[in-house]
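Single-structure report; data block below.
Shown here: the complex without one of its protein chains, the others still in place.
When the chains are written out, they are named A, B and C in that same order, and each has its own residue count from 1.
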Amino acid sequence: MARYDFASDNVAGAMPEVMEALARFNDGPAAGYGADEVSTRASDLIRGLLDADAEVRFVASGTAGNALTLAALAAPHEAILAHEASHVATDETGAPGFFGSGVGIVSLPGAAGRIDLAALTGALDRPDEPHWQFPTALTLTNATEFGAVYPQTDLEALAGAAKAKGLKVHLDGARLANAVAHGFDPKSLARMGVDILVLGGAKAGSTPTEAVVLFDQGVRRRFGARLKHGGQLVSKARFMAAPWIGMLESGAWAERARHANAMARQLAAAMPFKVVHPVEANGVFVEMDEATLERLRAAGWFVYRFIDGTVRFMCSWATTPEAVEAITETLRAIA
Amino acid sequence: MARYDFASDNVAGAMPEVMEALARFNDGPAAGYGADEVSTRASDLIRGLLDADAEVRFVASGTAGNALTLAALAAPHEAILAHEASHVATDETGAPGFFGSGVGIVSLPGAAGRIDLAALTGALDRPDEPHWQFPTALTLTNATEFGAVYPQTDLEALAGAAKAKGLKVHLDGARLANAVAHGFDPKSLARMGVDILVLGGAKAGSTPTEAVVLFDQGVRRRFGARLKHGGQLVSKARFMAAPWIGMLESGAWAERARHANAMARQLAAAMPFKVVHPVEANGVFVEMDEATLERLRAAGWFVYRFIDGTVRFMCSWATTPEAVEAITETLRAIA
Amino acid sequence: MARYDFASDNVAGAMPEVMEALARFNDGPAAGYGADEVSTRASDLIRGLLDADAEVRFVASGTAGNALTLAALAAPHEAILAHEASHVATDETGAPGFFGSGVGIVSLPGAAGRIDLAALTGALDRPDEPHWQFPTALTLTNATEFGAVYPQTDLEALAGAAKAKGLKVHLDGARLANAVAHGFDPKSLARMGVDILVLGGAKAGSTPTEAVVLFDQGVRRRFGARLKHGGQLVSKARFMAAPWIGMLESGAWAERARHANAMARQLAAAMPFKVVHPVEANGVFVEMDEATLERLRAAGWFVYRFIDGTVRFMCSWATTPEAVEAITETLRAIA
Partner (left out) sequence: MARYDFASDNVAGAMPEVMEALARFNDGPAAGYGADEVSTRASDLIRGLLDADAEVRFVASGTAGNALTLAALAAPHEAILAHEASHVATDETGAPGFFGSGVGIVSLPGAAGRIDLAALTGALDRPDEPHWQFPTALTLTNATEFGAVYPQTDLEALAGAAKAKGLKVHLDGARLANAVAHGFDPKSLARMGVDILVLGGAKAGSTPTEAVVLFDQGVRRRFGARLKHGGQLVSKARFMAAPWIGMLESGAWAERARHANAMARQLAAAMPFKVVHPVEANGVFVEMDEATLERLRAAGWFVYRFIDGTVRFMCSWATTPEAVEAITETLRAIA
């Protein structure tokens, strides 16, 4: 039986604070579709975390959150600028194109999953003509797919360049908790002009829920109908909202992300393979040939070879120092 | 503060058996996206309930389940036959059209939400020509939107007429538990040729989860990719599967639906307004003028005027005899 | 061999002025995709006809023109208000839903294809909530599908009611020439706030071309890309534009529509069956039982039973008084 501990940060169960909140808000009838008090309270907590006015909605997956909101930012004959290794570009089975009815994705390069500013400005300077899908939005990911965290000023520069050209800015925050644990200020997002944030719940340690945060007034228009139409308006909405109360009221959202990041650093420090990307969040990416990876899997640890060819180890709220030690021992044995 | 007890069967929380199962399967890492043992076990239980081979997947809402699967049964330039009051036709904000890229819905009449056989055969006999969207699938709902249950032979006749013309058959089973509690045999569905069932979890008493049951081999092709592409492939899939183990292993799924139906009968028996549809499941639909409805709401009970003009009272696993008595008292006072 | 003369106004070939213009502008190279001088000249003529600033584009079918432009006026989770017998609602095989990615159509009643003002205001007053697709645009058809023409003030009242609620207004002008021949002022459209007009070429007597006229500034955004993305940006655009020069410079567009309308009046005057709708444009709609229709077809005249159950006779620029007399004779024989 393979151990999946480091295969992804979504292999973990839910943190105790989430399970407690689910139970706490289970009693009695509640209005459906987000009109309940649990949803309001969770939304208030998220607005507080981000220090911003926003409409907050909860969806069951990050892919849905990203695809639905990107579709609100670009018409089908337009495009989204995204890092070439971003989740929306590589790991959502074309969901943005489906929700966006064929909306384009224009890929941009950049080290460790961070978009290169010069590549962005190059794309923004390309002429707008009818034979290609001109971008009208930029999506950023923080922390990135490769476990790096944008310095605040870098993210501001990218968002600023896009806004200056009239584009909207979207942030995939599936691992924003890990970025915040590294020092990123969540209150900076609204201030720098991010229009929509998809705030990760599952990877932060919740049962399935992601928060869609609409800063921009325009995209709020009939967003409830957009959710329903897109198959993302859950009737018993309290169960998508309660985990956020559990995570945010207790401080566990930030605290447990700090733990996950620390586990990644512990693993990186002991890693007998070359670590490729900065270890700033909860992932460690290493160079490992196929034979070695096979030995690791044969020894009972399932991990993925990632899109850039590295082998990826992800930590989560549930990763224990003992598990890190156990896999480290195996890694040393096969190195 | 309005009481929502009878506003819908989705205003209830989750039954204890569901909450227990969520907690039971929370520990330790698990493979994501449905490749975990909890998902397999829940799928096995559902296959057992239906006595059929099938691929089983879990999604977060019935609208998503219906829309995704209808899109698998008809091309965009084709159509779905549906009751004119069905959820897919009236209450999903066009989601079938969105997932089906403009797939048509051809509405059929019939008393109490049950499609009239003659209307179906009439539609099937309409010539197939390029200026309209010819139907390639039939969707049925059991129990219906109006609280009626199809007699087994009636459902077989409708499915048979559709299959004879080469159409696929889809069943919206958001309230199949209530139909089963009324005597409908869930094992009959596969035998009568239903191709896809969307089996309701939320209205049966779960946290958000609906089971998509694919009997037909053809529609299983890359259904995982279809789910992901449609924003419905949840990473921590165990939390969508565990409730089914809680409901089905214990027998609570059937037992609690019997309770809900019994509560509806109790309410109907005491109802001082004309009951319009057969009370065979968990809803009671009555004639009530607007002024009376306003008095009921002013007395603290929120209920909906439904699409057919009746006022709807829904019971659930959580409805108590005391609540029925309480609202009955108010109803008598305002009658 | 059946005669199709009265089956539709699209069974006719192209008028001489169109064929002459196609030949006239065929010589030499020309820039593609609408950047040529023929396209500019045709657009100028249309702007002159309508006395308005507008972006003008040419597409190959009215269905494409309607579907593409309606998609520019409503998001997928919103809807279009349309007459229940309108072409977009009944005769485009779901094309608006396809181009609009599931955009809804809300049908409105009204005699002779003209939307009833009270029905419109009723729909506009319906609450905007997330479980249905709220309308954001109104589409009108002039002349209507039933050969009636809106009095100017009626059309203004409908457009005004929609604009007052923030909706956009679209006009299907497949037979605007016939409405103008009846006295409707084409210069009134922009003044009354119509945002998009699809101006009919084929039914007016051209080879395949329809003019998409964008009065509204907002919808012009990247409309070229929208056309290309929607498969409607033709490379050799001059051949879609030249017919308009042929029709408009010569005055044939209006003159030949007057002829078509006159032929319809001649036919109606001699018609031995009950004429159902006002004969204000180029169609005559009569009550005729199935046996009689069969006799007419057996006598060699193919005409359609229309969506309202009447039998439809359409005249065009190519209809001759002799053909009207010939069919009249047959009609009298079978009556």
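Going forward, a residue touches a chain if its C-beta (ideal position, glycine included) is under 8 Å from a C-beta of that chain, and two chains touch if they have at least 3 such contacts.
Please read all numbers here as calculations on a predicted model, not as lab measurements.
Novice: Touching the absent chain in the whole complex: find that residue among C:Ala21, C:Ala123 or C:Ala202.
Specialist: C:Ala202
Novice: Given the contact definition stated above, which residue among C:Met240, C:Met288 or C:Val311 touches the chain not shown here?
Specialist: C:Met240
Novice: Using the definition of touch stated at the top, determine which of B:Asn26, B:Ser39, B:Thr63 or B:Gln133 touches the missing chain.
Specialist: Result: among the candidates, B:Gln133 touches the missing chain.
Novice: One chain is left out of this view; which of C:Ala67, C:Val149, C:Leu167 or C:Val284 touches it in the full complex?
Specialist: Here the residue in touch with the unshown chain is C:Ala67.
Novice: By the contact definition given up top, give the residues of chain A that touch the hidden chain.
Specialist: Residues 76-77, 79, 90-104, 130-133 of chain A touch the chain absent from view.
Novice: Mind pulling the chain B residues that touch the left-out chain?
Specialist: Residue positions of chain B that touch the missing chain: 33, 75-78, 101-102, 128-134, 222, 224-230, 233.
Novice: Which residues does chain C use to touch the chain missing from this display?
Specialist: 3-5, 7-8, 10-14, 19, 22-23, 25-32, 59-64, 67-68, 92-95, 98-99, 101, 202, 207-208, 225, 228-236, 238-240, 302, 318
The definition used in the following text is that only the chains that are shown with their structure count from here on.
Novice: Return the distance between the CA-based centres of chain A and chain B, expressed in whole Å.
Specialist: Going by mean C-alpha positions, chain A sits 32 Å from chain B.
Novice: Could you grab the centroid distance between chain B and chain C? Build each centroid from C-alpha atoms only and quote it in angstrom.
Specialist: Comparing mean C-alpha positions, chain C is 42 Å from chain B.
Novice: Measure off the straight-line distance from the CA centroid of chain A to the CA centroid of chain C, and report it in whole Å.
Specialist: Using C-alpha averages as centres, the distance is 48 Å.
Novice: Check each residue of chain A and list the ones that touch at least two other chains.
Specialist: 101, 225, 228-230, 233 - these are the residues of chain A that touch more than one other chain.
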